[in-house]
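Apart from one protein chain that is not included, each protein chain of the complex appears where it belongs.
For chain A:
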Amino acid sequence: MSTATLTPAGRPDGEPAAPAPKGRQRILPPPVTGQEMVLIVVIALLWLALSLATPAFFTSGSIVPLLVGMTPIALIGIGMTIVIITGGIDVSVGSIVMVCSVIVAQTMVGSGLPLPLAVLLAVAIGGVLGLVNGVLIAYGRVHAIIITFGTLNLFRFIGLQVFDSSTVEGIPRTLNFFGRGEAGRTLGIPHSFVIMLVLAALVWWYLRHTAGGRHFYAIGNDQQAARLAGISVRTRVLMAYVVTGLLAGLASCFVLAQGTSSLAANVGSGLELAVIAAVVIGGTSIIGGRGSVLGTVLGALLVQTVATGVTQLGWRSQLSDLFVGLFILIAVGADLIRQRTRRAS
């Protein structure tokens, strides 16, 4: 049916439409899933409503900080999406951000580390901590929530040792390239947002269109079957946590760039929950096997929009907690309904 409508439309342009083979279409979910469409519509409506309610909302002075503000959560969310697709979870990301940001901040204060080295250092530390998670989970045969709950505390301890009962003061403005200020924009577009978007697009494409990417879904759907099908489950699982660690390392640079010139030991605390919220709101199934990075980015954008909207409208701050809570419940509810209907059919 779709071929019949596409072919006539393709010919007048002189460009033959080449519909994908039918079998492949059935395996891949649509590029934008139903939940993602809903999110796009909800965000669009929210932006419209906010623009009407407060004229200042749809100005670059307001939108740029909003886009910059969502990047740490969206960035870590990319990795968390892969992890959750495999049926795992990583609750240690807040602690990873804490360790990376304190070490980078101290090094910058101590030795005037230039920007590229600071990023490299943060990403490297994040990668190592992600590797610790990955090895323990891939080879430990204990559920990821237990392992990462352990490493959450372990990494926190390391971070607190580095903080050494004090804060880091006088952090130079090296990382302002990722900030919401003038130095963080080119032609009005914030760097951190573009970087996040590029990485999200890459991972989105990889998960969707490569065999390696599809393996993550296979593992999340049925680990045993995936193994029997010849997928190297351990390598894939390990990869998911290392990527999450790397991204958390990069995100810590964004967190530093958005912070002030002092860094306190509570950095990153509670971040894991914000990230998981974005992933779940984005339509990724918390039990694994289904989800996409696009949804996660939209989820992060929705959460940030709500926080900004609540403040700009002059509503009580705690209302944004209420909205995020409702979004999570609605998203999980939609996921459950989808699963039931799928099983029924």
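Throughout what follows, contacts are C-beta pairs under 8 Å (C-beta built on N, C-alpha and C of every residue); 3 or more make two chains touch, one makes a residue touch a chain; residues count from 1.
As a working rule, contacts and distances are computed from a predicted model.
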Expected UniProt protein name for the omitted chain (select from "Carbamoyl phosphate synthase large chain", "Spore germination protein KA", "Aldehyde dehydrogenase" or "Sugar ABC transporter substrate-binding protein") would be "Sugar ABC transporter substrate-binding protein"
Touching the hidden chain, out of A:Leu39, A:Val255 or A:Leu301, is A:Val255
Only one of A:Gly79, A:Gly127 or A:Gly179 touches the unshown chain, namely A:Gly179
Absent-chain interface residues of chain A come out as 54, 56-57, 59, 61-62, 65, 69, 160, 163, 165-167, 169-170, 179-182, 255, 258-262, 264-267, 270, 307-308, 311-314, 317-318
